[in-house]
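Structure provided below as structure tokens; questions to follow.
Left out: one protein chain. Kept in place: all the others.
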Amino acid sequence: MVFWISAILIGIGVYGLLTQKNLFKQLISLSIIDTAVNIFIIAVGYVDNGKAPIYSKAVPKFMEGAFVDPLPQALVLTAIVIGVGVLALGASLLVKVKEKHSSIDVENMKGVGE
Amino acid sequence: MRRFYAILIAAALVYMLISFISTVPSYGKADLKERVSDAFLSKSVNAQNTKAWMEGKAIHRQPAKEIYGKKVKEEGSANVVTSIVVNYRSFDTLGEVTVLFTAALGVGLILGGSRRKQYGREANFVLKTSTGILVPLIIMFGAYIFVHGHLTPGGGFPGGTIIAMASLLLYLSDEKFFLSKASTGALEGSMGGTYVIIGLLGLAIGGYFLYNFLPNGVVGNLVSAGIVPLVYVAIGLKVGAELSGLVTDLHSEKEG
Amino acid sequence: MMVLLIVLPLIFAFLAAIKKSFSYPLLVTSTVVNVIIVLLLKTSVPSVHVLGGWKPPFGINLVLDDASYYAVLIANIVFFLVALFKETVGKYSTVLMVMLAAVNGFVLTGDLFNSFVFLEILTATGVILASKRENYYNAFKYLVLGSLAGSMYLLATIFTYTQVGSLNMAHASYFAISEKAIVVITILYLVGLGVEAKLFPLNGWVSGVYGGNDLSPLVMATAVSFAALYMMGRLFLTVFGGYALHILYVLALITIVAGELAALYQKNLLKTLAYSSIAQAGIVLAAISKSTEKMVSLAYFHLTNDVIAKFVLFLVATFLVYNYKNLNGVFKKHKVLGTAFTISSMSLIGFPLFAGFQSKLRMLMEMFKTSDYLFPAVLLFATVIELTYLVRWNVKLWFEDIEDESEVKGPALRATISIILAILLVGIFLAPNIILNPTTKVAKALLDSTSYINNVIASSMGGM
Partner (left out) sequence: MFTLLVALLIFSVVNYFISKASWRVGSIINALIGSYLIFQVFTIPKGTEVTIGKFLGETLALQWTNAGFYFSFVSLLVIVAVMFFAIKWLDSQKHPAAFNMFILMVTAGSLGVFMAKDLITLYIFWEIAVLSSMLIIPMGKKESRKAAVVYAVMSAVGTYMFLYGAFMIYSRYGTFSMPEIAKNLANDPSTSFKVAVVLLIAAAGIAKSGIFPLHTWLRIAHGNAPDAFSAVLSGQLVKLGSYVLMISVAVFPSLKIFANLKLYSGVPAPNYFLIALGAASIIIGTLMAIKQDDMKMLIAYSSVANGGYILVGIGTMDPLGFEGGVLHVFNHALAAAVIFMAFASVVYRTHTKKISELGGLIHKMPITYIAYLFAIISLAGIPPMSGFISKWMIYQALVRKGMFITAAIAFFGSIGSFLYVFRPLAGVFLGQLPRKYKDVKEVPPIMWIPMLVLVAISFVMGVWPFPILQPIENMRADFGIAPSFKIADAQNWLVRGFSGSWNPVIVFNLFITGFIVAYILYTLFPKPKKVDLLKPHKEEGAPINIYTSGEFIYTPELYHYNTKFYAGFERMYEKHPSWEKLLYMLAKFFHDVGEWIHGWFFRPSPSAYTFWLAMTILIIFWVRW
């Protein structure tokens, strides 16, 4: 089910990228796709009844099936940060696009035609 | 019409992805024995025989063992995700730090502001006062998060982000507030450098870049897991400085 | 040792963040040091560096074999050459250092997720470089496409993980992935990497990024392009040996034709060259997709020639475009630059006396030997079109009557480097083996996944 959600989220992101004329909305669509992929990654590592992979007094022992897969979580951590970086870059570019082309709407931008 | 086609395409993509998903083990049925994760969880990477493991003949099954509160020779952080992020796959994290570094750098270069942007609206009294109270607490909380990264959920990235929240709060509450680029840059650079230097020390001492050359201690203790807390502190400060710098860039404009 | 290639530029970049005014000297230092390290590394091919001492497939490992060594060599030399141009580099020296680290990491890494991380750094730095000279919208377009591709790449990596159980390339190569899963994985990788490798409908960003300013084409069209195409070979030949190659072949052929035709239409010098670089990437990809040792070797031989020629072309073209309003007859004022430009473009077309001839003819011959008649026909057709626009530009730049009377002082460094590289192109024609020997090794290394796997496994047994 979670897989389906992530697939549908990717679809939504793609839909957004395809239809939105506002560049910032496109950036957000991109972010949705990122999130969808992250959800997928986390979902891939889920084990039924598994706990968060942290040893503590409550779960001091390594046992088969006791924990969910920690590796996807580590990957997602990285992926999220990368997403943040890209988002920040994109946003700052859009600030400048707005300055230069007077709009961030694809149809109203001035001086982008070749 | 455009939307209709877009829906069609998106639907086709979703259909395709769902058909892809059939190749993945169904939700909740992931078998960690077939993955490297079991070795991470049981902290027994060094005990594995690579060739046999890859061939799949080996005992993928790891024996159950007590870990919390014990001295584990291989790895010492209670949080396994942290042990992966900062130890087993620390190089990824170096890359990750670099991405963030690049983003901050890029935002600085693109926006190129050098003085505080004035919005012309005064923050209200509640915000101002509470900022004064909250900022030290937030910073402390952030520091707590990344110092305990190897024990509890969290770590350098969340901790750093929380610290950056503090500076964001300061920006929101005060039109005059401006962090100098030089200071955030210096912290950022020196902390990034620290991370790399820790790695290089590992290379010098153990022969491998990012080698854990400090004793692991007892799993669950604050002082344990070798270089992990050090790296996480560096990352935390670096991310904090970076994101603060990013916030600074977004709130600044060009001279004149 | 090889990890220094990635780490040193990185630490220099961090240092540059502390003191901005040191960034350019640091860039020069790091590129020089890197080139020296690469040259020293020659003796330790093949070797594997296990990061943190965590043996593969559990930890991350860097693999230096003949293939990655060659790619690293080219990339570092390119960065060294770019670093010499202080004015062009401008404020972007820190970015270049990060990018250098990323290129090296992308090429050397033996881990799929790690390669994703470096790919993202490449995209991010590429976007920053592209935004130079207020080229923001094109940079944004690249960012969107690049991070979409990144998502695909990441998805593919995760699918691989669920199948293989690790992220290690050697393990993925070793593991018999089920037929159904490998289709999924290769499609996603093809799309994800296709954006950087300039595969046809995914290469819309190229003209905007290469044609937008004077710095990004110099590194993107050469070092980054080389790294991406290297990774294409690494993934599709070594790791997923043989899957999806026919799709790659078809797309590559379309890429060639589309790139050349778009270049024919272009009126802007930089964009023309950008499209030509798309077409060249198509040729390389088509050759890679044949997956025979000879063809792969020729693919990288051709790529090397293209990289050298493109470096010279962009070096000259960016100088011209950003110094003169009207380009008619500018080479009358800059004879040396003009000569280098002409030699490089002739090499690109494949005239005898220049390097491109060697690679193109050999490729044709090899294709005919394996009785593939389609690729040569496309290649020759593309060459005719390529010749049309390159000759048109050469004639325009050399012979048209000068309209822009202003005269910019002759750039001595640019002229020296471009003419040296141009002479190198002639040298490669005379002695193709100086490039062919290493590229043959590259092809061997890429196609021989067994020894790749064995290297990695051995590293986990006996250490470094």
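As written, the chains take the letters A, B and C, and residue 1 is the first residue of each chain.
Here is the rule we use: contacts are C-beta pairs under 8 Å (C-beta built on N, C-alpha and C of every residue); 3 or more make two chains touch, one makes a residue touch a chain.
Quick caveat: nothing in here was measured; it's all calculated off a predicted structure.
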**Study point:** Contact set of the excluded chain (shown chains only)
**Key:** A, B, C
Review point. Any idea which of C:Asn203, C:Ser216 or C:Ser291 touches the chain not displayed?
Key: C:Asn203
Revision key, fill the gap. The one of C:Leu148, C:Leu245, C:Leu269 or C:Leu315 in touch with the missing chain is C:Leu148
Study note, to complete from the structure: Residues on chain C facing the left-out chain by the touch rule are 140-141, 144-145, 148-149, 152, 183, 187-188, 190-191, 194-195, 200-207, 247, 251, 258, 261-266, 275, 346, 351-353, 357, 361-362, 364-365, 367-369, 371, 373, 376-377, 380-381, 383-385, 387-388, 391-392, 395-396, 398-401
Point to revise | Residues in chain B touching the chain absent from view | key: 9-10, 12-13, 16
Practice item. Over the whole complex, note the residues of chain A touching the chain we left out. Key: 14, 17-21, 23, 26, 106, 114
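In this text, only the chains that are shown with their structure count from here on.
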Exercise for review: Decide which interface, B-C or A-C, involves more C-beta pairs in contact, and give its chain pair.
Suggested key: B-C
Revision key, fill the gap. Cα centroid separation, chain A vs chain B, in Å, comes to 15
Point to revise | Centroid distance [mean C-alpha coordinates] between chain C and chain A, Å | key: 28
Practice item. List the centre-to-centre spacing of chain B and chain C in whole Å, with centres computed as mean CA coordinates. Key: 30
Exercise for review: Please list all residues of chain B that touch 2 or more other chains.
Suggested key: 24-25, 30, 35-36, 40, 89, 92, 95-96, 99, 102-103, 106, 110
Review point. Residues of chain C that touch two or more other chains: which are they?
Key: 113, 117, 120, 124, 127-128, 131, 136, 161-162, 167
Point to revise | Residue ranges of chain C in contact with chain A within the complex | key: 113, 117, 120, 123-124, 127-128, 131, 134, 136-137, 139-140, 143-144, 147-148, 150-151, 154-155, 158, 161-162, 167, 268
Review point. For chain C, which residues count as touching chain B in their complex?
Key: 3, 7, 10-11, 13-20, 49-60, 91-92, 94-95, 98, 101-102, 105, 111, 113-114, 117-118, 120-121, 124-125, 127-128, 131, 136, 159, 161-163, 165-167, 171, 174-175, 178, 180-181, 184, 457, 460-461, 463-464
Point to revise | Complex interface listing, chain B residues touching chain C | key: 20, 22-25, 30, 34-36, 39-40, 45-46, 48, 50-51, 53-54, 87-92, 94-96, 98-99, 101-103, 105-106, 109-110, 185-186, 188-190, 192-193, 196-197, 199-200, 202-203, 206-212
